[in-house]
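All protein chains but one are shown in place.
In this document, chain identifiers A, B and C correspond to the written order of the chains, with residue numbering beginning at 1 in each.
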Amino acid sequence: MAEARRNPGFGGVFMNGLITENPTFTLMLGMCPTLGVTTAAMNGVSMGLATTFVLVFSNLFISLLRNIIPDKVRIPAYIVIIASFVTMIDLIMQAFLPDLRAVLGTYIQLIVVNCIIFARAESFAAKNPPLLSLADGLGMGLGFTVSITLLSCIRELFGSGSIFGFSVMPEAYQPMAIMNMVPGGFITLGLMMVLVNFIKKALSARKEARA
Amino acid sequence: MFGKQMFPGGVHPHEGVGGKAANQGNAIREMPAPRRVIIPLSMHIGAPARPVVQKGDHVLMGQVIAEAGGFVSAPIHASVSGTVLEIGEAQMPNGAIVRAILIDNDFRDEWVELHPCGHPETLTPAEAQQVIREAGIVGMGGAAFPTAVKLTPAPGKVIEKLILNGAECEPYLTADHRLMLEKAVEIVDGLRLVMLAFGVKDAIIGIEDNKPDAIAAMRAAAKPVDGIRVQALPVRYPQGGEKQLIYALTRRVVPNGGLPLDVGCVVCNVGTMYAIDQAIREGRPLVQRVTTIGGLVQNPGNYLVRIGTPVRHLLDACGGLRAEAKMLVSGGPMMGQAFNNLETPVTKGTSGIIALGADSLDPDEGPCIRCGRCMRACPMKLLPVHMDHFIREFNYNEAERLGVMNCIECGACTYVCPAKRLLTQSFRMGKKVITARRKAAAELAKKEKEEAERERAAREAAEKKEG
Amino acid sequence: MQAKWTIAPAPHVRDNVTSRRIMIDVCLALAPAGIMSIVYFGAAAAGLIAISVLTCVLTEYLYQRLTGAKVTVGDWSAVVTGLLLAYNIPASAPWWIPVVGGVFAILIVKQLFGGIGSNFMNPALTARAVLFISWGSIMGAYPATQLMADTVSGATPLALLAEDASQVNLVDLLIGNCGGVLGETCKIALILGGVYLIVRGIIDWRVPACFIGMVFVCYLFMGGFDLALKEILAGGLMLGAFFMATDYATTPTSVLGRCIMGAGCGLLCFVIRAFANYPEGCSFAILFMNVATPLIDRFTMTKHFGEVKKHG
Partner (left out) sequence: MSTFLAILVGQILVNNYVMCQFFGICPFLGVSKKFDTALGMGLAVTFVITVASFITWLVQSFVLTPFHLEYLQTIAFILVIAVLVQLVEMALKKLSYSLYQALGVYLPLITTNCVVLAVAINNITDGYNLLESTFSGFCSALGFTLALLLLAGIRERMEVSNMPKWMQGFPGALIMAGLMAVAFMGFGGLI
């Protein structure tokens, strides 16, 4: 793992989560919400921020408690910590953003089983001091947010002809309804990854050429 | 189960210029002996023969010039009288360079003294095997497996049925066809003698029904003999494949990895049976064979050729090649080997020399379109499309699981493939790799066992010392 | 004078059937239905067919040029996809429908998975389904044929059958004088093409037989002979059974597998037609069976010759 090799500071860990090990495009974690809620850009941002909230606090708390929690019961313990924060954000949303909560539906509750959170708890927060864990949570969370916002922008653009609810396509454009449905999600993300693979290949080729 | 088709799968390969139609009317003619014969020492399956003559020796026709190199092997006889030029090399149709005895012909055709068998109808199995072995007879359909070995059943196995292969399913080839027409009596006689020697009550001669004259001739010859039946078979390649023929004639299925004897059958080519008859009745060893020269040659024909005659001599005798000829094949076009050295000699297994034109050159391979034609063409009911995909991905384990080792390399799948993929070639390669791996694994296991043995011995010795 | 003789692995004779010839044969078999569609729907049909074929061929060509792959447009498979896609579009569709469909079919369904033979779903059908889901109002609007009486304009035979079988005239169904997408209306032309393919040995007769037979039997139990007969002649069943459920790359390779494919398509087609949202179940039925094809292949592997138990 990258964090074992060098000793990056707060910023390094943050950037690592945001770009180098972007949870969606590199680690391929948290696919269900990535695909499930990204029919509109607004949903993507909200889901991303909600996940970030949970990720930051669960990482922080798990890191704080990492020397107290016995190894044997660590998984149930993590789950309880994560589930508490998920319940918290769920109740907050129900109270202040009931419409959004209704759109995102079960996916908010399902943040608890989002493998990004679990994976970061297990592989980072359990081994690193609180501040770094916080940075990791923030980086990963925002990386996730950026990715799913991007995905939801594309899907909203083609599927509804708008971005964040603002119409951007010409009048004559007939929305491509399938982009709002399951196949559209899979295929758009797949194509984005093909593109990422392309770019990575081009970058590594350039790096090799320079070396 | 497979209806009139007689065996699963199969194809109808088409023929070009100089095919069966052009050649089946040409009676067997004796090819004049060449100035020099090149007799390879390994033209059969098994160990190479060991030369027993030296450079400068004078040899007579039919004289043993090399003795069998093991149980699965065959002796080799001089096909001309003359002087041994050297023990040199020859290139075989498959490109391999093997040791060979070169003899300069003195054109006197002096035979050694022949010893016909005194009591041909009361031979014991052992005597018959000995006669056949000493005559150097191997399977003349192309595989060249020593016939005496084939006729030696493993303990507990009995030869119930003798099957004579007169299918000649390869396109272009007509040598067996002509032989059955012209030597029907001798072939049936040979078959009868073998049946008597091995106590076989039942023999079937399978002939594809595109040779009605041969069927009639063989039926006429077989009529006076009890227990011999001539069976017409539908035309379908590879009808002459051992397992396919056994199934078509007896409905018995040779188990995978097994031999025909596992189902009580022995299959012999008609040419082989003719050679056996010659060996028993006249004491003649195998020094010449009938070979078809077909395709794009000026005068196609069926010739009685001395073993060791270079192809160049054959082609010259047929008036040379036509200008369109692009490829030379030893054997039939489906399974034969393309070669480019005109000094390649005719061997005991050379059933034909075929010249093919530009349409036989390999077209570009396209991607597989999964049409499934290869699966329906495969006479072994394998799944060529899947095996090929695995082998090209170097996934030999999966290919092995799908049964690539049972591939008989008949070429039917490659023939039908619309994408022109070299399926058979892919399986040949896969089989080679898998065989090599098995061998390596066996050797490793053996080594480990030895190692363990040695360690144990050492430990015991040490214990003893301490004790 | 040692001549240069070619060395190549056996066998040295090849059948003269090539992938290209197979595809050209399929195009030929599709031709009668195309001609009939132009007769029924006029220049709009011709235009859509041309755009669709052109898009498919061009997409394949450009993709292969851009990625440096071998250009294989010469094998005619893109033309087949283009034709099939066009046949699944109603005559009233705007020009961009076949363009979007063609790019999707060739680029995403076919080339991204490796081109001809590697795709696991029928490109034309998948594109049709995507278009249908996205622009249901365009794809689901079936204009009347030029020869049709005004009274029944618009409604497809399938929709009419769902209400009352006696509304549909059998002869109209057969000659194709009824609403529907371009290529599916004239059943006689489709059957002609299908029989041609069967005779030429290009498709396995078992697939259309199982497919159509299954739908027939299902409807026979549900609504009797008249309904069953009209159901198999209505909608895209003939087009699907002869030309799409027999697509090599996306259907099982074994004989038994192909029978299962046909029967499965028939059953699903019946279920979707009779009970689901979409009036036309044929495309989705075939697509679902395409998805199941690798599994069918897996479980219908034949035993080798010699693996069987000894016969008596």
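The criterion applied here is as follows: contacts are C-beta pairs under 8 Å (C-beta built on N, C-alpha and C of every residue); 3 or more make two chains touch, one makes a residue touch a chain.
All values reported here derive from a predicted model rather than from experimental measurement.
Novice: Any idea which chains on screen the missing one touches?
Specialist: The undisplayed chain, in the complete complex, is in contact with A, B, C.
Novice: So which of C:Phe41, C:Tyr219, C:Phe284 or C:Phe305 would be touching the chain we can't see?
Specialist: C:Phe284
Novice: Based on the whole complex, identify which of C:Val17, C:Leu30, C:Ala45 or C:Ile133 touches the chain you can't see.
Specialist: In the full complex, the listed residue that touches the missing chain is C:Ile133.
Novice: Of C:Val13, C:Val57 or C:Met121, which residue touches the hidden chain?
Specialist: The single option touching the absent chain is C:Met121.
Novice: From the list A:Leu18, A:Ala50, A:Val86 or A:Val146, which touches the chain that is not on show?
Specialist: A:Val86
Novice: Residue-wise, where is subunit C in contact with the chain that is not depicted?
Specialist: The list for subunit C reads 67, 108-109, 112-115, 117-118, 120-121, 126, 129-130, 133, 268, 271-272, 275-278, 281, 283-285, 287-288, 290-295, 297-298.
Novice: Would you write out the residues of subunit A that touch the absent chain, in ascending order?
Specialist: 28-32, 34-36, 75-76, 79-80, 83-84, 86-87, 90-91, 106, 109-110, 112-115, 118, 178, 181-187, 189-191, 193-194, 197-198, 201
Novice: Residues of subunit B in contact with the chain that isn't shown?
Specialist: On the side of subunit B, residues 367, 386, 389-390, 392-393, 395 touch the unshown chain.
Convention: only the chains that are shown with their structure count from here on.
Novice: Based on Cα centres, what is the most central chain?
Specialist: Central chain: C.
Novice: Measuring centre to centre with CA averages, how many angstrom lie between subunit A and subunit C?
Specialist: Averaging C-alpha atoms per chain gives centres 41 Å apart.
Novice: Between subunit B and subunit C, what distance separates the C-alpha centroids? Give it in angstrom.
Specialist: Result: the chain centres lie 47 Å from each other.
Novice: Could you give the separation in Å between the centres of subunit A and subunit B, each centre being the mean of its C-alpha atoms?
Specialist: The answer is 68 Å.
Novice: Quick check on the complex: what are the subunit C residues that touch subunit A?
Specialist: On the subunit C side, the touching residues are 100, 108, 112, 130, 133-136, 138.
Novice: Taking the complex as given, what residues does subunit C use to touch subunit B?
Specialist: 2-19, 21-22, 72, 75, 77, 114-118, 248-249, 253-255, 258, 297, 301-312
Novice: Across the complex, what residues on subunit A touch subunit C?
Specialist: Subunit A residues touching subunit C: 174-179, 181, 183, 187, 191, 194.
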